[in-house]
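The complex appears here minus one protein chain, its other protein chains still in place.
Here the chain labels run A and B in written order, and each chain numbers its own residues starting at 1.
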Amino acid sequence: MSNVTLYSVSYLLSDAVLRAIGSVLPRPLSTWITNADLITGIAVLVFGALLLAASMLNTIVLIWWERKLLGRFMDRRGAMHVGYAGLLQNFADGFKLFRKTTVQPREADPLGFYTGPTAYMVTSMILFGILPISSGWNSGFLPLSLLLALAVFSFAPLFIFVSAWSSNNKYSLMGGMRSAAQMIAYEVPLLLAVVAVVIVAGSFDLTTIVYEQQNYWFWGPLAVALIVFFAGMLAEMERIPFDLPEAEAELVEGWNTEYGGMLFAFFMLADYLRALVGSILVVLLFLGGWTLPTWVPAALTSFPLAGIVWFMVKTYIVFGVFVWIRASLPRVRTDQLLRVGWNRMIPLSLLSVFLAALLVTVKCLPVFGCVPSLGV
Amino acid sequence: MSEMWINMGPQHPMTHGLWNLRVRIDGETVLDVDPEMGYLHRGIEKISEDRHYNEVITLMDRTCYVAGLAWEHLYIIAAEKALRIQPPERADYLRMMCEEFQRIGSHLMWYAAFVQDIGLMSPFLYGMRDRDLVLDLFQSYTGARMTYEYMRVGGVRNDLPPGFTDQARKVLDWLIPRFKEYDQLCLGSDIFHKRCDHLGVLSASDCIRHGVTGPMLRSAGVKRDLRKNRPYSLYKDVDFDVAVADGADVTARYLVRMEEMRQSVRILRQVVDWLDAHPGPVMAETVPRWMGAPYAPVGREGYLLKRQYPKGVGFSSIEEPHGEAQAYVVNEGGEHPYRVKFRSPVFANLSAARTYLVGYHVADIPPIMGSVDVCVGECDR
Partner (left out) sequence: MSSEITAKEKPGEHPVLWVARPMATAARQFAKSLFRPSTIVYPYERLEDPEFRDRLEVASGKPFGVGHVWDNYRGVHALNIATCISCNLCAFSCPDVCIEMVSVPGGDPKHPKKCPQIDYGKCSYCGFCSDACPEGCLTMTTRYELSTPKRSEMVYSPEKLHEIFRSKLPMNPIRLARPENEDAILLDPPLCIGCNACSRDCPTQCITMLDIPKPEAKPGEKLPRRIWKEPVVNDSDCVRCGTCISVCPKECLFWGTRK
């Protein structure tokens, strides 16, 4: 299992395809086409394509998952007609958005109007190149992958603000301002909560952080950090109760009011990409990544790609909690949001850092390993 | 950010209908508001002058599309006074049942829209789901879910179908625990209190000065309910309490409406029991033929038929779900009312917008306006 990695799969694919082509070609061409450099180069491209396809597919399934879950919370069924249980509904929606004309307001600034959503989308997709999905299923060994992921994650307010400002709409502008204020306010506690994790794990590498959780998942010792991180993620993902930037009731659609067609689809997809990344980060940092407790029967953990399967299950469950929150809570007001962010979340996150340092210093972490309910 | 005007409406998720709220803001603070109504003006009062007395009922359902039966009731009382017709007692009870069910339906619709305004998603569907049962009941005896056309001058169109009262009791039993669920979702949430307490305060004196009535007035602590203060129909025969709250804020309005729904259930239980025990005619015996659904044609040349009708005027005011509605019908002896005039409570409630909106945040506008319970149809008529 551990020898199968994303790169090895793409290398095998590229190798097989190129050799198949080479076998039918005449002599000089076939040796050229099957040389090692070309195979490696194509393998990198295949790698990227696989990553892209996997992330997009996951995002679309995530939207389906949210629709179905939200439906049950609301005493209805969600999408039903296209595909089995509406699985293909989002593809139909995406195709419809793809076919639509992109309308640009006359007074809008084309540069910002078009680059905003595109950059938002691209930066969100970069994240998938960073996050490990299972052992070996990542894009390589990055010692600071957590830091990189959070850095890329926090690009978003800039692009949101650019696209909001350039759409030349008062609602968009207000939404953009709110978005920027909110994301900056919640970036700090989010990072401090991550610092607590890093203190306990002793590494910025996500893979290492997951392996550090072999004995106990971090949600036990770092419960405070988890709460802060979860709330911060809600704000970063702009979901209820922190979805003020696109507060439908007063701001129409917030910063993407003027966007339609594929540009709107970019925003929508990127939002859910970020939601997926948020859930993945929660799983990686606090819920043991792709590992399972030892009391789980071996049959459940030893089948091929078990790591990825359990990882996705955990991710979708975490996202389900986000949906649950969305289904049951109203949205807060801007000033309340900022007050909670600065007055509550930052002290809490500082407390979590302190607790993490305390735990590490007095070396009482293994205590958590003794309680089976808290993890392995 | 400097000051600017923004238009919330006519197409805006906050408006719940077709009206415009112009807001002058400084950053997120509301400095001034200017409600503009009239986008949905259909001239119902003028059209009524060209309609037969019973045909006006079809317009009443469209005047307020969430409380059609209450407006039918309002018009019918005025028209019957103008025409000097006395409905039978059972018809009055049926109308009271209509109005109270309509109050529940309208308040559920308000609840759904209001929670959507503060960002709650699932209670929106709970409210609509439970309103659907009320609509099912309407459908079972009036034949339609939204445009009922049930009341007639001199009575109501038809009696209840068999088994209706049992079904109505079942729905009432189903509704009471749902109200508790609504309270859990709203009052049980800290965020709800953060959003709605001390918001959109409109004091009792301001209410009276602006002519604000209904749940908004009662939320300011004024015990005024026309069903109690000036009982029309047969409301003096049923036992209920007036829901009053103090605070005059959004939460108080929520509490008043929730309590009103509970009181409506209480009234309905009595009314349904009465209807079970007292069968009888639902149409007055003294209604002239031309008051029935078919009416005489006006002839090829369009002259009015030579018929001397009794003249008179009728005035009625009822406690509609949104507030105190009034109707004035002038009967000059023709087939059609000479003049029909309605007083819409929503118009007054909206006109006071400047008093209860200025000074709050932009994000507070949807909950405050949601708590007003806007029905633009009856506001613009």
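Note that contacts are C-beta pairs under 8 Å (C-beta built on N, C-alpha and C of every residue); 3 or more make two chains touch, one makes a residue touch a chain.
The structure presented is a predicted model; accordingly, all values stated were derived computationally and were not measured.
Colleague: Among B:Met4, B:Leu40 or B:Leu187, which residue is in touch with the absent chain?
Modeller: B:Leu187
Colleague: Out of B:Ile44, B:Ala243 or B:Ala353, which touches the unshown chain?
Modeller: Only one listed residue reaches the unshown chain, and that is B:Ala243.
Colleague: Considering the complete complex, identify which of B:Thr29, B:Gln86, B:Gln139 or B:Ser351 is in touch with the unshown chain.
Modeller: Residue touching the chain left out of view: B:Gln139.
Colleague: Where does chain A touch the missing chain, residue by residue?
Modeller: Touch with the absent chain occurs at residues 71-77, 80, 324-325, 327-329.
Colleague: Mind pulling the chain B residues that touch the left-out chain?
Modeller: Spelled out for chain B, the touching residues are 51, 54-55, 58, 122, 126, 129, 133, 136-137, 139-144, 147, 149, 152, 154-159, 161-164, 167, 170-171, 173-174, 179-181, 183-193, 223, 239-247, 252, 255-256, 258-259, 281-300, 303, 305-307.
The rule is short, and it goes like this: only the chains that are shown with their structure count from here on.
Colleague: State the interface residues of chain A toward chain B in the complex, per the touch definition above.
Modeller: Checking each residue of chain A against chain B gives 70, 73-76, 170-171, 174, 177, 240-241, 243-244, 247-252, 326-336.
Colleague: Sort out for me which residues of chain B touch chain A in the complex.
Modeller: Touching chain A from chain B are residues 1, 4, 6, 8, 12-14, 28, 115-122, 124-126, 129, 185-186, 189, 191-192, 194-195, 361-367, 370.
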